[in-house]
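The structure appears right after this line, and notes come after that.
Omission of a single protein chain aside, the complex is shown with its protein chains in their original locations.
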Amino acid sequence: MSTARTSNTYSAVGGIQHEEPLLFEHAHEAAEAISLPGVQGDISAELHAFSRQKPANIPGLSEPETVRHFVRMSQWNHGIETGFYPLGSCTMKYNPRVNEQVVRLSGLANIHPDQPIDSVQGVLALLYELQEWLCEIAGFSDVTLQPAAGAHGELAGLMMIRSCLDARGQQHRKKVLVPDSAHGTNPASAALCGMHCIELKSGADGRIDLDELKKHLDGDVAALMMTNPKTAGAFESDIKEICQLVHDAGGLVYGDGANLNALVGMARPGDMGIDCLHINVHKTFSTPHGGGGPGAGPVVVNDTLAPYLPVPRIVKEGENYRIETQEEQSCGTILGSIGQVGVLLRAHAYIAAFGRNHLHKIAQDAVLNANYVLHRLKDAYHVPFEGLCKHECLLTDEYQNKHGIKTLDVAKQLSDLGFHPMTVYFPLIVHGAMLIEPTETESKATLDSFCDAMLEIAAQCEAGDTQVLHDAPTKPIRRRLDETQAARKPVLVWSD
Amino acid sequence: MRFLPHTDTDRNAMLESMDMDVMSDLFTDIPSEFHLEQGSLDLPDALSEAGIVRKFTKASEQNRHAGNTRCFLGGGTYHHFVPAVVDYVISRGEFLTAYTPYQPEISQGTLQTLFEFQTMIARLTGMDVSNASMYEAATATAEAALMARRVTRKSKVVMAGSVNPRYRSVTQNYLSRLEGEYVEVATHGFSTDVDGIIASIDEDTACVIVQYPDFYGSVYDLAELRVACDAAKCLMVITFSDVTAFALIQSPGECGADIAVGSGQSLGIPMGFGGPHLGLLTCKQKYVRQMPGRVCGMTSDADGKRGFVLTLSTREQHIRREKATSNICSNQGLMCTAAATYMTLMGDEGLKTVATRSAAALHHLLSNLPKHVTAAQGARYNETVLSFVSEEKRSAFLVEARKRDIFAGIPLEQLDTNMAHNHLLVSTTEMIEEADIQDYLAALEVAA
Partner (left out) sequence: MRIEGDVATFGVSDHAQEALGDIVFVELPEIGRTVDAAEAYAVVESVKAVSDSYAPVAGEIIDVNEALESEPEKVNTEPYGAGWIAKVKMSGNSDELMSDDEYTTFLEE
C-alpha cells in the first residue's frame, strides 16, 4: 500500500462559509419592486372580475440581497468546477465555458419555437448537423433530438419498438428483458409503455449470462434493454451474439447509452447489432448537470425503427430546413417542443471542439483513468469483477466491513477530504457498491490525490481508527442529515 | 486537445504502471471487428474555441429573434423580461456543474434553493405542494393524468379541447399504450366548453384536464366543474402555460384544483427555440405520495441544524423501478434555480406588475382593433385569437407586420391542424411597449 498523505494536504481546508436564512426569513418589508418595461394601462373589466383573492406572499428582495442570497447558497455546493466528482454512471466531466457563451447568443436563446421557419434557419442548421454527427458517432441511420433526458429517450425508444412490433402484427410481445444491473429508469420506462420487465440475473463476471438470456427468449419478448459498457464498468464482449439471439427470437435490442463515454470514437453501438440507443448528452457530450438537469436524450435508430421516430422532426430540403409534424408510422409526440435546444447546442459545440481527429481521445483518456484508479485501489478495496474496466470501475466495502465501516462511511469521509463521493450502492448486484467514474477531464495529479485519500481511508480502517469515519463529514456546512425524519413527516414548503 | 489535461508523458506513465504499452491495450475486451480506425469517422476536423464562436455567431445571425423584433407569439412560450441576475446565478459553477443533490451535506445550496422554489411555486399557484420540476408543460400534463389515475384507481381521462394541442397530443400518446379511455371534449368557439366537459364525466373518470387560462387565453369560472368533479369523485387537473397569470387572476388553488401543472418558462427562462423550459407540478397535500419526480424536504443534521434532503424517494424509479410513479430521473434542476432567483427578485409586487402589463398590453391592442379583424370574446389574460375574413387577408397582414419586424401571431392551424386558416393566436407580455402596439395596429390598417 502506498504511503498516504495526511489529510491537511487535500483541498478542503475550510475557510469563510456563511449561514444564510431562507428567503422567507429575511425580516424586512418587501424591497422596492424591480423596474419593468411595458404598457402601463388598465386591464379589461372582464378580466378584473377574476382577480386573485389573496396575494401569493412571495417576498421580494433587493438586487444586492438576491445576489448574496444565492451566491452564499451556491458556496454550499460541490460542482465539477470546484473539484473532482467521480460519480459512476454520471460522467461528471468538465463543462466548457465557451459552450455557455455561445448558447446565450440572442439569435439562439431568444427565438420563439413558432417563429416563421425562414427566421430560424440558423438554429435548424446547427441542430440538423448535430443529428448527422450523432448518427455517425453511434453508427445509426436516423435520430430524434426530442427526448428531454435519458429516461425520456428510453420511453421514446420503447414506444418505437412497440410501434414496430405492432406493425408486424405482434401486439402480444410485451416482455422486456432487463439485466439486474440496470438503472431503475429501464423498468419504469417499460411500464409506461404497457410492457413489463423480466430481470436477467447477471453471470459471475457481472455480464449477461447467455444461458439465462436464452431461457427467457420466447415469442412474447419485445425487447432486451441493455447498457454497454454495463453499469458495473465492464464491456459485454458477447454483444454481437446477444443481439443475434434477441433478433432470432423476434425481439429488438434497446441500448442505454448512458455509458457511451467509454466508446466514443473507438467503437459504435450501431455496428454491434443494437437497434436503437439513447445518448445522454449531459454525460458524453458534456452539457452541465445543473443540479439535476436539464439534460437531453436523443435516440439514434437503425433502418428497422426509423419509420417510427417521434414527431416533430427536422428535415432538410435542398438548402433549407423545415419541421415535419406528421409522419404516418410515427410513434407520436413525446414533448411539447422539438427538444431541449439549448442543451443540444452545447453538445454540438462539444463535438465540434474534438472533431474527427480528437474524438476518440475522450474514450481513451476516460478508460485510461478508470483503469488507473482501479489499479491503484485494487489491493485496498475488494474488486468484485476482475479484468479491464471501461470508463468506470467498481469496488465494494467488503474489506472495510470487518472493521464496521460501510460504503456510506467511505463516501462521507471523502467529502471531508475534498472530493465528491463516488456513486454508492449502485449497481444493486453487488453489496456495498462503490462505482467510480473519473472521466477524461481529470489530471493524473487529481487522480493520484483521490487514490491517496481512498488509501488513507482504507488504512484508517485497518488501523481501527474508525470513529472519524463514522463521524464524517464534519467540514461541510451540514453534517449527516436525517433522511428518516424528512420522509416520515414531509415538510416540502415553508410556512411563515 | 484543450479539455484533456494529460500529456503523453502522463499517459505513458499511467499505462506503464499497469504493465501496458499502448492505449489499445485498454480496449481488448471489445471484439476487434468493432474497433474503429482512429480519425475515420465522417466528422469535420476539430474547431478552435474561436472557430466555435465564429460558427455559432454566424448561425445566430441567420435567425431573427426577440432582440431584434417585436414578439407577439405565445402558445406556451412567452417573451418575458429576464433580469441579468438570473443568468448570473445559474452560470455559477456551483449550481451549473453540480449533479443531482444525492449527497445532501455537500449539496445544501441546490437543496435549499429547491425548497424555496417549491414554496414559491406552491404559493403562486395557490396549491399545497410542488415537486422539484418536470421537463416542460406537455409532459407535466401527461404525468398529471397518470398521477390522477393512481390516486383514484380509475382510468378514464377527460381532456378539454381548449387545452394546448401539444399538451393534448403528448398526454394522449402517453396514455395510448395503457388501459383506459381517453376523451377529448370539442371546443365551441375560442373558449372552454365547461358544460360539455361535465357531460363527459362518468363514474370511471379519474380526472378532467382543463387549461386555465385556456389555450386561447380565455379566463373562465371553474366552480361548476369543481362541483361536478366532487360528485363523480374524480380529480380536477388544471394545466397552464403562463404561470405569471396567477399573480393577477385566481390561482388554480383558489379554483379548487387537485393537481395543477404547466410551464414555468415565464419565470426567468429564455424562449430558447423550445427548451430547456420548466415543467411545474403542484398538488394538494393528500396526494403527495403519488406525485412524480424529485422533491426536496426539510430535516435536521447530526448537530440538530436545519438542512434539506431529497425525500419521498421510494416513489421514484431508482427504488420502485417498474412500480415507480414516473420514469423521470434527470429533470430541469437548473431551471428551478433560475425560477427561484427570478421570483426572489420580483416578489409579489414585481410579479403582479409583469402580469398586469402583460394583460394591459392585450387589452390596449384589442380596444383599438380595426373593424376587419375580430377578436375572441370574454375575459382574456395575455393571449387571444384574432380572426381575419380570409387566409389571404391574414397573409397580407403578416407580410406587413414582418416589414415592421413584428412577429404578429401564430397561425392557429400550425398548432392545431383542424383549425381554419384565417386565425392568429396573439400574445402580449410586459416586453411589448406602447409603440409596438401602434405599429401592430398600423400594419393591420395597411393590410385591411
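Going by the order they are written in, the chains are A and B; count residues from 1 in each one.
Convention: a contact is a pair of C-beta atoms (placed from the backbone, for glycine too) under 8 Å apart; a residue touches a chain by one contact, two chains touch by 3 or more.
Keep in mind that this is a model prediction, so the values were computed, not measured.
K.L.:
Write down which of A:Lys54, A:Lys201 or A:Arg488 is the residue touching the left-out chain.
P.N.:
Here the residue in touch with the unshown chain is A:Arg488.
K.L.:
Can you say which of B:Ser176, B:Ser313 or B:Gln414 touches the chain missing from this structure?
P.N.:
B:Ser313
K.L.:
Of the residues in chain B, which ones touch the absent chain?
P.N.:
Output for chain B: 289, 313-314, 319-320, 323.
K.L.:
In terms of residues, what is the contact footprint of the unshown chain on chain A?
P.N.:
Contacting residues on chain A, toward the hidden partner: 483-484, 487-489.
By definition in this document, only the chains that are shown with their structure count from here on.
K.L.:
List the centre-to-centre spacing of chain A and chain B in whole Å, with centres computed as mean CA coordinates.
P.N.:
Their C-alpha centroids are separated by 20 Å.
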